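Note that this complex is displayed minus one protein chain, with the remaining chains in position.
Order as written gives the chain letters A and B; numbering starts at 1 within each chain.
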Amino acid sequence: MRTGFIKRRLPVVLALSLVIASMVLGACTPQTNEPGGQTGEVDKVKIGILYPLSGVAANVGLDSKYGIELAVEIINGSYDFNLPLAKEEGLPGLGGAKVELVVADHQGLPEKGQSEVERLVTQEGVVGVVGCYLSSVTQTASQAAERLGIPFVNGSSSAIGLTERGLKWFFRTGPHDAHIVGNLFDLMDDVRAEKGKEILTIGLIHENTLQGADMGDMAQKLADERGYEVVCRFPFPPGSNDVTSEVQSLKAKDPDVIIMQAQTPDAVLFMKTMKQFDYNPDAVLGYGAGFVDPKFFEVFGKNAEGVITKAAWALDIAENREDTKKIADMFREKFNQEMTENSSRNFTAFLTLAEAINRAGSTDPEAIRQALVETDIPGDQLIMPWEGIKFDSSGQNIYASGVCTQVFNGIHRTVWPFDFASEEIIWPRQNWSELE
Amino acid sequence: MLPVAAAVIALAYPKVFSLPYPQHVGVLICMNALMAVAWNITGGYTGQVALGNTVFFGIGAYTSSLLLRDFGVNPWIGMLAGTILSMIAAVVLGYTTFRLRGYYFTIACIAMAEIVSAIVVNTRRLGGAVGVTIPIRDASLLNFQFHGTNKAPYYYTILTFLAVALFVVYRVERSKLGYYFRAIREDEDGARALGVNPARYKLIAFMLSALFTSVAGTFYAQYVMFIDPASVLAQPVSVSMCLMAVLGGLGTLWGPVLGAMALIGISEATRVTLGGTGQAVDLMIYGLLVIVFAVFQPTGLMGMLGKLKARKE
Partner (left out) sequence: MTFEILAQAVINGLLMGFVFALVAVGLSLILGVAQIINFAHGEFLMLGMYTAFWMWALFGLDPLVSLPISIGVLALLGVCVYKLITKRILDAPRLTQIFATFGLSIFLRSLAQFLWTPNSRMIQNSWVGDLRVALGGVYIGAPQLVAAAGAILAFGVIHWLVEKTEVGRAMMATAEDRDAAALMGINTEQMYTLAWAVGSACVGLAGGLLTTFYSVEPNIGLVFGTTASVVIALGGFGSIKGAFAAGIIVGLIQVVGGFLIGPAFKFAVVLTVYLVVVAVRPQGLLGKY
């Protein structure tokens, strides 16, 4: 009885299921372009960008996307900025072809990063990809680009290993964790040597993620090398509802300096809890999206005062350069929020790729890769405080570096390197009770 | 006639769609169908709502990957080791949780999965939060690695796994075992009264389920070449296989496959067309469809087909 029923039903089911599948696939399969481009006259050049636009990192993904949308506007329009491709409309090297974005969401999943690169390249016909923010996704996505032979430029994934894989098609304009954590230790060395402050012990707090663990390991290593003692290390899962045990343990160990990596909600929760426990380390060195996010200051207000952050970009850098300030103003006007570290880093990564495509004068991937290898953008043509952009053989920008900023009246001011400082560093920071 | 046609279409699929993305969607559907078919053995046939099967997926992925990375063990052997470990885990989990009923069991499964995930995240030897990158070997079936943009070899591999799983479930469904499974689902105490030992058969179902889920885990690792706890030992993995089985039709042979097609199809199509806006419209539509479907078609796609058929006759 039952068998017969299944047998009779089977064909219908099979047929329908295949119809559904083919309909769905048909729906999401637009016209196809073979990878590889043409030389000479084209009217537009498609570039893919890939960020977490939903899920826990969505706010950073949007910041990055905004930065790139601004870069596209500057490239395609005519602006009097001392930046590559600003003055002319479109890409002069390709007869004024306009740049067109194809935006994709990887939802923070490595598997989606990989398949989206493949889709962008083979179906949307992009000639290069910029992304992905989360290091774990950048890892698989850049691997896919490598297989397809398409340049992949990254602005804001900091895991060191990304440029140690011997990939030919992967380029990173931004600093990696060794730079970032290295800068924080340089700052501490300088504070010890030049300001005569005593720093002996360090507490590490970081997310239990690829980026977090990478940073924690690097900090541990540098501490050992440079004579600091790490007295405690607390990895935490992103999105915590309670960090009192972490903060209480910190308070019990009482390190001189806390180095913390966190996204915005966790950063806020940590700082609030520290305040509630009246726990006052000499300095909080923050790193990661949480501490450069303007929303961090919006939500945290005066309590953020005195936090030191490692950043590749800060608003006072913008004030020092007229063009950068104008771009930051454009950004504010267009998106109704401040330009952030992640907007500017991805802005720069995108501009670097566009500049290479223009110089290659072709959308042929190999020509673009060659142009990227030969990239040499001087520092005065960047909105970043870098000496320039030039890639080593691993694809890492050798000039990527950063500054350390401290929060004064709710605004990041550069305090290190001391030569570039726009404010004198405050060390130790004020106690919570003094901030009331 | 039709089954033959269906098989031909399934086999011809990567030949017709030669681009990597549609092929990838095909692979995703087969892989998720395999997981949903596996989940359906416990969730559908025996009626035990296990929401922690990501443990078996993770064990499959981690066992083969770590064996390959650290000891150079062939991933096929790693896969076998993974299935054995997963089945052992199923026995341990089963013995400690099968006394629990309803939601108590469900929450216990979630708890188990979260504990295993916390252990892996905090154990450096297992890759910790950084995850494991699978070393690259020459492309061959023996090495379980295929490079380049043609995903057809991966597709056929996972299609074969799926076919085997479907065959096993098909046989189980019509055997005494399948009858016991359903008896436990309908009335556990009644089944016991008839001399069926519910604990024993629930355990068998759980082990079968673990076996296939673990195979899918190894496949995922070899396919994506990178695993970390956030992608293979996470709550959403457990939930999605359950959703596919429910959507397709619980306790049916083809339900989970249909469910995987529909759910992967909808989520990929909405993400690709709308995900770039950054406004989560794609997920809104997805969530809404899930609700509408649950409310108006609680028996799943198979139930819908059954109704259509009945009307026609």
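To be clear about the criterion, contacts are C-beta pairs under 8 Å (C-beta built on N, C-alpha and C of every residue); 3 or more make two chains touch, one makes a residue touch a chain.
A quick note: this is a predicted structure, and the numbers were derived from the prediction, not measured.
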Absent-chain contact - pick from A:I47, A:L62 or A:L210: A:L62
Hidden partner chain, touching residue among B:A7, B:A111 or B:V164: B:A111
Sole residue of B:A10, B:V25, B:A38 or B:L243 that reaches the chain not shown, by the stated touch rule: B:L243
Missing-partner contacts on subunit A, residue numbers: 54-56, 58-59, 61-62, 208, 234-237, 239-246, 248-249, 252, 264-265, 268-269, 272, 275-278, 293, 295-296, 298-301, 303, 436
On subunit B, residues whose C-beta touches the chain left out of the figure: 43, 49, 96-97, 99-104, 107-108, 110-112, 114-115, 118-119, 121-122, 235, 239, 242-243, 246-247, 250, 279-284, 286-291, 293-296, 298
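Quick note on the criterion: only the chains that are shown with their structure count from here on.
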Centre-to-centre distance between subunit B and subunit A (centres being mean Cα positions), rounded to whole Å: 33
Parts of subunit A lying in touch with subunit B, wherever the complex brings them together: 2-3, 6, 9-18, 20-22, 24-25, 27-29, 32, 51, 53-54, 58, 61-62, 65, 102-105, 107-112, 114-115, 118-119, 122-123, 136, 139-140, 143, 147-148, 207-210, 212-214, 235, 237
Parts of subunit B lying in touch with subunit A, wherever the complex brings them together: 1-3, 5-6, 9-10, 17, 19-22, 24-26, 28-29, 121-122, 128-131, 133, 147-149, 174, 220, 224-226, 228, 230-231, 253-254, 257-258, 261-262, 265-266, 268-269, 271-273, 275-278, 280, 282-283, 302, 305-306, 309
